[in-house]
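A single protein chain has been omitted; all remaining protein chains appear in their positions.
Presenting subunit A:
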């Protein structure tokens, strides 16, 4: 599944990042394979998405989120 499928409050781990679509800046902010990710809040129509990646809080658009693969963590 991709980051765009995450529900509010749900947590996951990034497994792969499609490098052609993801700019370096996002990687530098911690969006890298192996890092944890949580969906904190969504704007209307679930876009943009307010995330907590590896302790960094940032918002990205859904169109970017679909290029980030994740696995959910069940608690």
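What we mean here is this: a residue touches a chain if its C-beta (ideal position, glycine included) is under 8 Å from a C-beta of that chain, and two chains touch if they have at least 3 such contacts; residues count from 1.
Simple rule for what comes next: contacts and distances are computed from a predicted model.
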Choosing from "Ferrous iron transport protein B", "NADH dehydrogenase subunit L", "ABC transporter permease" or "DNA 3'-5' helicase", the absent chain's UniProt record names it "Ferrous iron transport protein B"
So which of A:5, A:28 or A:71 would be touching the chain we can't see?
-> A:28
Residues of subunit A touching the missing chain are 19, 23-30, 32-33, 35, 40-41, 43-45, 47-48, 50, 54-61, 63-64
